[in-house]
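A single protein chain has been omitted from the complex, and every remaining protein chain is retained in its original position.
Chain IDs A, B and C follow the sequence of writing; residue 1 opens each chain.
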């Protein structure tokens, strides 16, 4: 575009689309050019909020609007593949809502197609752009927590029930991306349980345990039917422990100088039963300052950088595929009432 | 005893014993007669706190102190069977720390022995005597929540690691008793995962899913190595939902008039994908007043009533056996990385 | 305007102006036509966020943009009078940031001028449009709390220090409007204390007590230099009590069925000292559902209604004058270290 900003066409102006649109407008490196939605009421809303943007019902028309260089897709998962393929055919870069596609196979197909055309493909894993998650990754990466023991994440609320995906696919995808981003590790097997409760057509809660090639373990609890909203993640090492509470307005991230120290076996010699010879260590709590910019704004700026040939983001297409490979293993396990299922990454 | 109070001999003055002793003293229906502990330091403390009570190192001696009618056992689990059998031989009624015994078989043996001598046998499942849990049971029992969908309980902290039991046996036992007490239902199968992390000699975290003969599902998350302390239980029905937060100093129990209502299919006809035709219903929140007496005091009064031939408590020996049967199934499943295991109640 | 929406010119695109602009855009009854700011950086931002709106540096120019029917003034207090008078001269209706003007005299002058031209004049007391405050007013009005005893409001944070007004004028103005809106009562005298601390040029904290013609009492604590953010208001009657916590993401409003009941004097006869013959009554807590729409959006819709000749809002110009009359009395008292000062309403 003449002013150097990346021109964007947006597909889907439902729940998340308006947030994407607002941040594409707010970002200095992008420009909102077109919005596409099938629903006339949503189009009317889009026109009122963005009077200078082309609002259309046909995706092909949106893609051919002047100056469009990239497509942002925020429609139901089932439609990701078709809409993204149209955009790839039109040589547009892509930012696609999570999960990337309805199956790992579809996701791999998209990655291959974008790669063949040399187009950027990024999955909207927004949480990777929150200040708290980024800071947590730094802290874990620095070794300050010591050797990691477990990751335990809860994401429950009275949620926006989806028709075409389960709570596992809709919610746990966030925790899985945070898990990998923060620890840098990929699980080897999944055991998942859950249940479907009306009015959700798909399983509405899921309890997922992920195994690794050592004793590190991860657990994710997601639920669409919880009366209270909880978004809390524990990451514990053998030196320190961190807690991320995304609902706190301040002090979202805390690091606990806590754990257990061994005591001399002499002192503990006679204790055949009872507590083992350890001393609980509870120390100071430290809440590091975190960047409080809106994550979606930071992510869209990263997308613009990627489109312009800059840094490849962590949440590129390949990462999106691997996350779906975990989800698929968990879904198989859930159908088998928790029987462990190996995860295969292709 | 002359004054009508039940005379008590207490075995174990470690972590929990002092609380039992203090409440046996405070209860109008019981009298603390003897305290037994192997450790001279703990005996010295017992003597200072209870100068008028016999403090001994030999359990048989404690049992033969004048006026002893009942024994309270608060020693490591491995010793429950032997100490309880001594008490039964001495014709003493029994209040035993949870879990009742190290195995379901041992527990059944104790129940049979007590029954043969016509002695009261109660397991210290203290949470059944908190005002909040009792009120929650009433609310669920009244049908106010509608048909139950799920129970999800988290009990984690930087805890008192035990040598002879895992976090599953030490912590989840609380959630399982609350689960059964509140819902009146027994699960049919368990899928459990977890891991052992130093310095705990046994598994230090456990994630347990319990299946029932319908779509109701229960999940329990316990962990000895959590930096934050959480004790929260969600019980959700298709009409209303309840949350019990045991760490709140007030408003421990809340009932949410929340859920989803179906909307007419006409209005929803055209929505092939996206949210299903439901409307989220978020209404008032109600926090009923709950009895805030110390649970242990209420429980000890109930034990005295039971000893005197009054009401048989919910947490009698048979209940203690069944809880261990669930724990044993969960432990087997955990060793199999979540493979579901049927629960057999004998 | 042709489409029936009220065309708006906005003065000031600093801290609050962008929120006003965003909501004028979102409101179905208003249309953002022009934005005016002296600062070129702010104008550049306004242009990017609102590409279809005229962005100018001269207020007269903004007022003469096509279709402008009303002016929204969100500049520093010292400039309210002059900018508003220009708008009144141009026959524009007015929505002015709080406090309405720098002095009660100026405020009265504006009210008279607007009245003379038959123009709507509304003060942006946003909190009167939050669901929680509106619900609280209903509850108090229904008599459910009984006879009111006290109102106690705290509004502290590490705030946006202003150069031309004190924390009293900038923050307490919110609590005073809520106080009057909820109770329907106007205080007769003020005792205020406070202090000025660098880097605030004006008093940075204020502790205001308001007296009434009976024993009802109100207290307001505001502070720009608090490390923690608190926005909590207690309203207590002799039957029930209500608490509004504006920082809660849910359950912002709670009603406590709590208080004291007298006990028979017979039972209390012998107690010469010690607690009086009353019994503390602690009952259920009820958190009524409140409208969670953005308050500013609701307020702008109310402004449009007012402009179109509909309902006169509670926060009209006269109300804005009276609030400043309280602020002026409090400021005099503060300079006298708490000496009580009568409040005169003209």
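Convention: a residue touches a chain if its C-beta (ideal position, glycine included) is under 8 Å from a C-beta of that chain, and two chains touch if they have at least 3 such contacts.
Computed from a prediction, not measured in an experiment: that's the story for all the values here.
Which one touches the absent chain: C:86, C:217, C:312 or C:332?
Touches the omitted chain: C:217.
Return the single residue from C:29, C:152 or C:316 that touches the missing chain.
For the chain that is not drawn, the touching residue is C:152.
Which one, C:112, C:247 or C:262, makes contact with the chain that was left out?
C:262
Given the full complex, what residues of chain A touch the hidden partner chain?
250-251, 282-289
Which residues does chain B use to touch the chain missing from this display?
Residues 25-26, 28, 48-49, 51-52, 229, 247, 249-250 of chain B touch the chain that is not shown.
List every residue of chain C that touches the chain not included in the displayed model.
14, 76, 78-79, 149-150, 152, 154, 156, 158, 160-164, 189, 191, 193-201, 205, 207, 209, 211, 215-217, 219, 221, 223, 225-228, 234, 236, 238, 241-243, 254, 256, 258-260, 262, 271, 273-276, 278, 280, 282, 333, 336-340
Here, only the chains that are shown with their structure count from here on.
Which chain is in the middle, if each chain's centre is the mean of its C-alpha atoms?
Minimum centroid-to-centroid distance belongs to A.
Where the centres are mean C-alpha positions, what is the separation of chain B from chain C, in Å?
Averaging C-alpha atoms per chain gives centres 50 Å apart.
Cα centroid separation between chain A and chain B, in whole Å?
Result: the chain centres lie 37 Å from each other.
Please list all residues of chain B that touch 2 or more other chains.
Expected reply: 282.
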